[in-house]
Structures are given as C-alpha cells and as structure tokens.
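Some notes on the structure that comes next.
Excluded from the complex is one protein chain; the other protein chains are retained at their positions.
After this line comes chain A, so read on.
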Amino acid sequence: MAWELLLWLLAFVGVIALVALDAYQLICLSDLESDFINPYDSSSRINAVVIPEFIVQGSLCSLFLLTWQLIPFIIMAPITYYHVQLFRKRKHLMDVTEIFRQIDEQKKSRMVKLAFYFTMFILVIYRLVVCAVTFIIDEDDSPLVSGVY
C-alpha cells in the first residue's frame, strides 16, 4: 500500500508543478498582451519552462502507464501526444518574431491544457486522500488487529 501512496504523492507534486508551469506561461502571454513585458522577455520566460513542463508531463504519463492507473493515463495521454507532435514539428518554443500573431492560439492551447491539468489535480487529490486514509486506517488497524487477536 505504501507504494501507492508514494505514487499519488508524486503525482500530486507533479500535477501541481504542471499547473504552476502552465499558469506561468499563461500569465506571461497575457502580460504580453497587455503590454507589461516585451516580447523578448515573454518568449524567453515561456521557452525556459516549456521543456520542463514536457518532461514532467511525460514522466507523469509514463508513470501512470507503468503503474497501470488507466484513468489518469487516459486523461494525460492526449496532452502527451500533443506535446510530442509539437516537439517533432519543432513548434514547441515560442517564436518571438511571430508571437503577436500566435498569441491567441497559444493562449487557447494552454487554457485547454490547464483544464486537463485541473481535472488531473482533482482526480489526484481524491485518489491521494483515499489512499492516505486507507493507508492510515490500515496502519491503525494492524496493531489493533494484532493487539486484539
């Protein structure tokens, strides 16, 4: 049971990271839109976190697959596919020269991703709590069991 708790703890951290990274990119984009930062800063900030996001997302997805957690895996798989496609087309990084033309599209895709991540977040929290509770109950139970019997 401990490994499962560990898995959900890991997933919890990972999903929080994903949400944070994605939200950060969105903030950069909307800041750019409202002219708080220049396109150079905006794109370099976004580009700095794109690869970390991909890695975290990819490893979480494969973790779910390996541990055969199908539902979270199914939620994550489309994003993984999307990321792989972007990476293969070399379109994963913001293009500073065209950033203003792409801004709407980019924001939209990140919003969608954020929605997925939030779904994951809720799911992970639920599973984490369930796991933790059963784990604690089990912990509590075992001495009780041994004590009684």
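The rule we apply is simple: contacts are C-beta pairs under 8 Å (C-beta built on N, C-alpha and C of every residue); 3 or more make two chains touch, one makes a residue touch a chain; residues count from 1.
Simple rule for what comes next: contacts and distances are computed from a predicted model.
S.K.: As a check of understanding, state which of "Protein transport protein Sec24-like", "ESCRT II complex subunit Dot2", "DNA polymerase delta subunit 3" or "RNase P and RNase MRP subunit" is the UniProt name of the chain not shown.
M.R.: "Protein transport protein Sec24-like"
S.K.: Could you tell which one of A:Val96, A:Val112 or A:Ala132 touches the chain left off the display?
M.R.: A:Val96
S.K.: Counting contacts across the full complex, list the positions on chain A that touch the omitted chain.
M.R.: Output for chain A: 32-33, 35, 38-40, 90, 93, 95-97, 99-101.
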